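Starting off with a structure, shown below.
Every protein chain but one is kept in place in this view of the complex.
Moving on to chain A:
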Amino acid sequence: MTSATSPTSTTPVTTPARTSEEAAGGIGSSPVRPDGTTKVRGEFAYSSDLWHEDMLWGATLRSPHPSARITGLDIAGALAVPGVYAVLTHADVPGVNRYGLEQPDQPVLAEDVVRYQGEPVALVAADHPETARRAMERIRVDYEELEPVTDAQAAAEGKGPAVHPGGNVVRHVPIRRGDPRATADVVVTGTYEVGMQDQAFLGPESGLAVPAEDGGIDLYVATQWLHVDQQQIVAALGLPPEKVRLTLGGVGGAFGGREDLSIQVHACLLALHTGKPVKMVYNREESFYGHVHRHPAVLHYEHGADRDGRLVYVRARIVLDGGAYASTTGAVAGNAATLGVGPYDVPNVSVDCWGVYTNNPPCGAMRGFGAVQAAFAYESQMDKLAQACGLDPVEVRTRNAMSEGTVMPTGQVVDSAAPVAELLRRVRDMPLPAGPSGEPDLRRLPGGVSNTTHGEGVVRGVGYAVGIKNICFSEGFDDYSTARVRLQAVGGEPAATVQTAACEVGQGLVTVLQQIVRTELGVEQVTVEPMDTSIGSAGSSSASRQTYVTGGAVRAAALAVRKGLLGRVGHVPGELSVSGGKVVSTRDGVLADIVDVLGDDVLEETVEWRHRPTESLDPETGQGTAHVQYAFAAHRAVVDVDTELGLVKVVALDCAQDVGKALNPQAVLGQIQGGSAQGLGLAVMEEIQTDGGLIRNPSFTDYLIPTVLDMPPMNIDVLELADPHAPYGVRGVGEPPTISSTPAIVAAIRAATGKPLTRVPVRPEHII
């Protein structure tokens, strides 16, 4: 997907003047990414390009059934295939045959039952991928099929057979604030549905496991969090952590879909078993079975307001379908519940959110993580309320907008900027796109070059939405990152290296870390070392947190190095700083070259850095200061809808977002464009369709994601209202634009068609 930005918005509009002493390529600038050129040229080595002399290829046999008992398993046929080195089943898992991000409920390889279509049952290693595939087909598995549990609502109500021994409710999160029996003059209700979206990253799951002489294993893999992978692998292999070393492979997108394990344990098992390096790569279809998706949701909402549209209460019941295994369902439910009323000031709140087990495909993390589902419902409700009160959709939102100081439904007091009303006003005041004129250009019409309309049946609509997201890990999680920064003279120039285990998944973290070190050490040459487990954990590349947390750790380590450096200068008058490779004093100007201060010494500091702690939620009332930071974005969508064919062209999708501080303005715009496009996908096309627990469209032929003709150029307004609690004042950027994009587009389609549209993605059938 590509999207153009109009020339006027390539730089943030609301950017404070940069100070001139900032290092070239430091924070606030947009230097070229170190991986940019190779990616554009197609030369970047993704994890699927990994190669080793003498390596074998692994393949995974998966269950064709969403729910079945395994009554027989015969691997003899596969073992007999020439070129096959190993065929493994659950009996070959040396450690604990269970893993999971929140609870170890998922077998590495199925034992007596399978709980979803695509669940791994057996593994093959062979000298050629095709041999592995063919051998796999000769494994005989006898299944006794069971009726799959597919109704999440029933699961939440405790009805139907249990998918796991403890019942089907993974987590129930209640939030209670104010008067549970509050009444209001104006009441609007609605039931909304969100389909199962996929992360649709382009680089399939892949990695290479290399057995080591010490009996351990080196795993090269595309993932989002090396250390949490390591923990789970160690448990399954029954090895000590030092024997399982992970290095990040080239990651082709993640969006949450790489938080859970895929090939990790499987490749290690095969490599340890055969004593040979083993590579595994999923193909596109297997990838759809090989990672979790966004939780589908059903959301019942009731909003009560006074006649002026001021909210009196919000009551909601949300059911999230977690599928066969827990993954991150508990945390997703926590988000959907705590953010369930949206970025509004609501005195009386009662929200219940259930995350449940079914035999549908497992669901877990995806960009927006629970906040996306809730936003579609609460923003649809705000439009309904606007209509009921005869108010403009922006007006009803600004009247209820939360702000700094607002008390959240959890009791948490918002203690940094929350410019919700301002963001809405900004998107409202952006220029509207021109209407059609002259000869119709098919590319600008619904249906595109498919030539379905020359203007007939086309109606324009405008819609607004604003969303809220928590940044970093919440609910008392010990969320930290580790960074090592080294400074030395190399060839007469000062050079720094930075090492972390933080995963670059395409978001541009490597660039930002370089920028931070440049700024703090006044050194231009900064090398980011490969990410691996030889250093402590950096936490996950998710929850929009890496610039905040690993950025914070790198900054702290760089500051410690700087302190060491300046300490070597000794006591001189004035305040010291570093800039342009020199040590500078406020009184006397340049004092020395950094290289001279360093001599032959290497200054190195390693820091473990934490953001301020959060609290868990009270299990009965949902009260607690559970979130680190809140982030907001607003969208205005303009759509042209072919009301007879139900086809949609999003004409404009403009966004205003507060990012606290744009460390890399270009990367910020990229996140906003990409996130908005992903939200557009959910609004009008992206859905994994299931039937009886079976996926009907596991391919990019039928799982459609937006193309350049679907995604309009954007006007983007970036605010920088520094958060005093965050390093440099940053506010997480990656997720908020995904959240408000979807409801804004659907609101615009409603405005054009007058249809209620309570489900996303909106399909042509819903519009006509």
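Everything below uses one rule, namely that contacts are C-beta pairs under 8 Å (C-beta built on N, C-alpha and C of every residue); 3 or more make two chains touch, one makes a residue touch a chain; residues count from 1.
Heads up, the rule we're going with is that contacts and distances are computed from a predicted model.
**Student:** Identify the UniProt protein name of the omitted chain, choosing among "Ion-translocating oxidoreductase complex subunit C", "Cytochrome B6", "Carbon monoxide dehydrogenase" or "NitT/TauT family transport system permease protein".
**Tutor:** Missing chain, per its UniProt entry: "Carbon monoxide dehydrogenase".
**Student:** Quick one: which of A:Lys39, A:His52 or A:Arg133 touches the chain that's been left out?
**Tutor:** Looking across A:Lys39, A:His52 or A:Arg133, the contact with the absent chain belongs to A:Arg133.
**Student:** Which listed residue (A:Thr452, A:Gln525 or A:Gln623) would be found touching the missing chain in the intact complex?
**Tutor:** Missing-chain contact among the listed residues: A:Thr452.
**Student:** Which parts of chain A are in contact with the chain that was left out?
**Tutor:** Touch with the absent chain occurs at residues 133, 283, 285, 443, 446-454, 456-457, 644-647, 649, 684-685, 689, 696-697, 701-702, 704, 706-710, 763-765, 768.
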